[in-house]
Each structure stands twice: as structure tokens, then as C-alpha cells.
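In this view, the complex is presented without one of its protein chains, the others remaining in place.
Residue numbering begins at 1 within each chain, and the chains themselves are lettered A and B in the order written.
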Amino acid sequence: MKSHVWRPLYVVVALVAVILLARLVIVPKGFGAHDQGYMYGFHRLSNEAEWASMKPAYKFDISYCQGCHDDKVAALTSSKHSIIPCEDCHGPAMDHPDDPPKLNIDKSRDLCLRCHAHLPYPTSGRSVIPGIDPDAHNPGVECVECHNPHHPNLEEM
Amino acid sequence: MERRDFLKKAIIAIAGVSVPIASLEFIDPKKLFAARPELHWVFLVDCNKCVGCGFCVKACKLENGIPFDADVTRTWVERYVLTKDNKVYADSPKGARNGFTSQKIDQEAAGMKDIKPGDIDKAFFVPKLCNQCDNPPCVQVCPVGATYKTADGVVLIDRKWCIGCGYCIMGCPYGVRFFHPVYKVADKCNFCYHRITKGLKTACVDACPFGARKIGNIKDPNDPVTKVIMTERVGVLKDEFGTKPQAFYIGLSKEVR
Partner (left out) sequence: MIPVHGELWTTKELFVLPNEYIYWAVQIVMYPFMTGVVAGAFVLSSLYHVFGIKQLKEIARFALVFSFALLPAAPLPLLLHLQQPFRGINVLMTPHFTSAIAAFGVVYLGYSCIVASELWFVYRKHFVDEVTAIRRKPERSGADRLRLLVFSVLTLGAYDTSPAAIEADHRAVKLLAGAGIPVACFLHGYAGFIFGSVKANALWMTPLMPVIFIMSAIVSGIALCILSYVVIMELRKLHVRHKRQASRYGAPTPEEIKGVETNVVKMTTKYLVIFMVLAITLELLDIIFRGYTAVKSWDIIREVIYGRDFTNIFVLQYAIGNLLPFTLLLIPGLTIRRTVIATMLVLFGVFMMRWNVVIGGQSFSLTLSGFMEYHLPIIPDSLETFKEGLFGALTVAVAPFFIFYVLNKFFPVFYEEEAK
């Protein structure tokens, strides 16, 4: 009378069958070991295209800004700040001027202090950038009250 | 009887062993090389040029939708200050998203550390980001296949499949992974995959005013980044882990962690 001994096994097999059926529904198409093999390449293939198709926020192309703001661009490119992309201070252009219609104009001291808070590090290029002590040099006053951010020429002051 | 027995057992043993040997197919190097196309992204960081302005961190956050005020970041800059008494002070205040605007070292709960300028032997900045390792331990430990390495060498995360267990975060020796505060799945630098696949550069590379960050294709011998890596002395981070990181550093110092 060994037949009843196998019944729990039938239940287990049924459970495995349920899991395999569930896989047909739940696992997305294209899931498997692709280019880099099973260890490093096991994934849903369509995810790669999802990431690639995201829309960039930053343009990082000065000719784009020059189209409307050529005066600022001209001032910038003839100054020591020419190395700074416009969007570093003004944020991502996205679809400006459609969306957003205005970009951020940050006049806070903190923005300028990123480079111009003097740090006495002899082995770093940081110490070569003209800098000030934020607590000593006109504390509380916005830098742009005296310095033109697009053409920061101290001699012309 | 004995010889027969031995032969029988030997045949069974060999058959048994050949099953796991068959699994070696999964890691056949010839197959892997064949899969790689003529594009493999690598990154080059020049610590001599970095001044710690943090514009790269700001650009990365705004480009990739990591909330600016959240205390996680896909990339960050570290500051190292070595004093004359052989002490090393290092910090990365808020990941340097606001740059370094104070001489004081941010030691979190241990307070702000004042260092006298005269005591400083050397000090420098080290930008960090995901190394897109060739042997990524984070990919190895993902239980569901939500993170993977693409054919062109970038490690990506499938936001719709990640279960948020955090094993990949624990598995990364470089600390580049974190939980996205909004999507509640794992996240990390992906070399701005949506930009580089369109011929643009990553946000951090374009944002750096000093040219401290560069991205290139190691398979292209004419790529300026490739030329530097192949002809100049470059270092990598934590290579003892065997991860084969693909971010190379100029001006790396022994104190860098």
C-alpha cells in the first residue's frame, strides 16, 4: 500500500507547476542572459532602450544660448569665466525658452564661493584661483553687487 | 569484483563532475570578448585639475533627477588635507553638491575641524563616480537580475524590476550605490547613458570648467582619453578587490580611500 506515500510529492509538483505558469505571466519578455553572459548580463533587454531614450536636461552648447543672449556670451568668452558653461550657474536649459520660460539666476554668495572661497592648498589648482575669506570680505553682501559674473575683471572696477 | 566496482564508481564520478564543468560555459572568456563591440566606455579623472567647485555634482543631480537636497548622489568630490604631523583629514560635505566653501573639515557628528594653513603639507580633491567595473560585484550579487552590464560596458539598473533588497549597495566596494528616495529602488551613476548614446558627453564631464573629468572609448585608438590611459601613468581605485574598474585617475595619491 505505498500509493498514498506519493501524495505530498504530487502537491509539490503542483506547486512547481503553478510557479512555472506564473512565470509565463509575470516575467517580462526579453528577460534572459544577454551579451555579458549569465553572471553579468542577466536582465530585461528592453530596459537598455528605456535608459537610452531618456531626454537630456542640459544642453552644454554655448551656441544654443548665443542665439538669444549673444551679449552675455560675448562678455563671457572674453573673460576668465569663459571656462564656465552657462548652465553651471543657471541650471539645465531643457526646453528653454519654451519650458522653462526663465532659467534660475542665483545671486547668492555661496555660488561664487564654490571656487572663490580661498583654500590654502599649495598642491592644488584651487589655491591659484583668486579667492577671498568669506567671513572677512564684505560678509552678507551679494558678490554680484560689485563683480559682473559674466565678465569679472577686477582692474575695471 | 573490486576492479569492476572501481570502474563503475569512477564512471559515475566523472559523469557527475562533468555536469558542473558544463556550467563553465557561463563564464567562457572567448564568448565574452566576442560579445564586446567596438565601443567600451571608460572614464578619466585628473585630480591635479579638480578644484572642488562641485559643479559636476550639481549638474549630475539636475540631469539625472536625484533630488538636490537629498543626501545621496551619483557622483561626489572628496577633499584630502595632509598635515605636517602625518595626519590625513578627509571630507565630502553633502557630497560637495555645494562645493567646498570652508577651510574647516566636515567630520559630521565629530564636528568641524579647524586646520591651520601653515600645518598643511598637501591637499587635493578627488572626484568619484561609478567605476563601471568589468567584474562588477554589484551585478554578481543581484538576486533578480535587475542590474546588469551592457555590451558597451555600462552597468545599468532596471527600475521596474529591482526589489530594493540592498545587496548591490552592500556589495559595492566604492560606495557608489544608494536607494533612490523617490523611486525606492537602487540607483547609481550610469555614465549618463541617455546622453552618451546620443553622442553627447556626460553631464559631469561637460559641467567641469577645469577639464578634470573626461569620458572616452577605450576601443578607439584615436580617442584622446584612450591615448592618455595607454601612454601615461594612471591609477585605479581599490584594485585589490579584482573588480577591474574602468575609471582611471591621474594624480592619485596613496592617501585616497
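Odds and ends about this structure:
To be clear about the criterion, a contact is a pair of C-beta atoms (placed from the backbone, for glycine too) under 8 Å apart; a residue touches a chain by one contact, two chains touch by 3 or more.
Since the structure is predicted, the reported quantities are computational estimates derived from the model, not experimental observations.
In the whole complex the chain that is left out makes contact with A, B. Checked against the full complex, the one of B:37, B:67, B:117 or B:211 touching the unshown chain is B:67. Touching the chain that is not shown, out of B:100, B:124 or B:174: B:174 (per the contact rule at the top).
Looking at B:41, B:55, B:76 or B:248, the residue that reaches the missing chain in the full complex is B:76.
Screening B:90, B:151 or B:200 for touch with the missing chain picks out B:90. Mapped onto chain A, the footprint of the missing chain covers residues 1-2, 4-5, 7-9, 11-12, 15, 19, 22-23, 26-27, 31, 38-39, 42. Mapped onto chain B, the interface with the missing chain covers residues 67, 69-73, 76, 88-92, 94-95, 107-110, 137, 140-146, 161-167, 169-179, 181-182, 184-185, 241-242, 257.
FYI, only the chains that are shown with their structure count from here on.
If you average the CA atoms of chain A and of chain B, the two centres end up 16 Å from each other. On the side of chain B, the complex with chain A involves touching residues 26-28, 31-32, 35-36, 48-55, 58-59, 62-63, 81, 98-103, 117, 120, 122-125, 135-136, 139-140, 145-151, 156, 158, 160-161, 190, 192-195, 197-198, 200-201, 203, 206-207, 209-210. The residues of chain A lying in touch with chain B in their complex are 28, 31, 33-44, 47-48, 51-58, 60, 83-85, 87-88, 91-92, 110, 113-115, 117, 119-126, 129, 134.
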